[in-house]
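Shown here: the complex without one of its protein chains, the others still in place.
Chain nomenclature is as follows: A and B, assigned in order of appearance, with residue numbering initiated at 1 for each chain independently.
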Amino acid sequence: MSKKMTIILFSGDYDKALAALILANSGKELDMEDKMFFGFWGLFLLRNPEKVSLENKTGYEKMFTLMTPKGPDDLPLSKMNFSGIGKALLNEMMEENDAPPLDAFLKGAIKKGVKFYGCKLSMEVMGFDKEELIPELEVIDAKGYLEDAIESDIQLFI
Amino acid sequence: MSKKMTIILFSGDYDKALAALILANSGKELDMEDKMFFGFWGLFLLRNPEKVSLENKTGYEKMFTLMTPKGPDDLPLSKMNFSGIGKALLNEMMEENDAPPLDAFLKGAIKKGVKFYGCKLSMEVMGFDKEELIPELEVIDAKGYLEDAIESDIQLFI
Partner (left out) sequence: MSKKMTIILFSGDYDKALAALILANSGKELDMEDKMFFGFWGLFLLRNPEKVSLENKTGYEKMFTLMTPKGPDDLPLSKMNFSGIGKALLNEMMEENDAPPLDAFLKGAIKKGVKFYGCKLSMEVMGFDKEELIPELEVIDAKGYLEDAIESDIQLFI
């Protein structure tokens, strides 16, 4: 029976999303069953910049929609201001070492069959419609996550 | 036998405390045995704003006592400055969706029987007396946490 990993991506940082996706991709290469759960800021990774919509949103939700990152390329670094290093520098260094960008790791994970789950409460509070996020996303609640996590060999909160 | 979850709340952020408490509450609804361990900034969630005291504290501890958040309502967002969204906006959006505030999730967890543990070393270093924190808190050391974590089905560090 294949080993299982569940990762919660709570963070909306470029570097943390990168770490989560590298682990998920590597898990698939080891034939693991990988499930990723996106809550709060983690959902920003899954926004489709071309599907951002203001329809059926309250005033607060519209404000939130416009002020927050719209997909992988838009995420900031968790240490962006720390010691002055910016995302541009990291990206240059990744390119020099032929490391693919975040977006490629996301596409790779989808292609390899990593499962994507979005936290229902976070989506409601933030006013995200399922249509604004990647189509592979399934919406569940915290209990749904826990039922999967109990059965898994590795659980991480990122 | 019921499944077990151990959560370390290290962070002092409103949103991360919310995630930890939502998971703990959901665990109880699934009849899990939930234990939460509070270290460093995580202890701020458990301060009772009416019991904050300067007695028997050194000068540094007094400074620290006065400069840091006093209970759930006082915690900042982990992304407070990120893209300009503030806690007020999040709270408005939570209210619009009938999601209870952090304080309600804390009270719910206590009522449902989630166990609360405070890290002894953190409390000593920060100069927190047991009396300043919620009465349900039991003080243990890192080994006490590990002994519980080894036996649990889910371990998270938040």
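By definition in this document, a residue touches a chain if its C-beta (ideal position, glycine included) is under 8 Å from a C-beta of that chain, and two chains touch if they have at least 3 such contacts.
Source: prediction; values computed, not measured.
For the chain left off this view, which of A:D103, A:E138 or A:D153 is in contact with it?
Result: among the candidates, A:D153 touches the missing chain.
What is the set of chain B residues that contact the non-displayed chain in the whole complex?
That gives, for chain B, the contact residues 8, 10, 12, 39-41, 58, 60-61, 63-64, 67-69, 76, 121, 124-127, 141-143, 145-147, 149-150, 155-157.
By the contact criterion defined above, which parts of chain A meet the unshown chain? Give residue numbers in ascending order.
That gives, for chain A, the contact residues 3, 5, 15-16, 19, 22-23, 25-27, 29-30, 32, 78-79, 82-85, 89-90, 92-94, 96-97, 99, 153-158.
Just so it is clear, only the chains that are shown with their structure count from here on.
So the centre of each chain is just the mean of its C-alpha atoms; given that, what is the distance between chain A and chain B in Å?
Chain centroid spacing, chain A to chain B, equals 25 Å.
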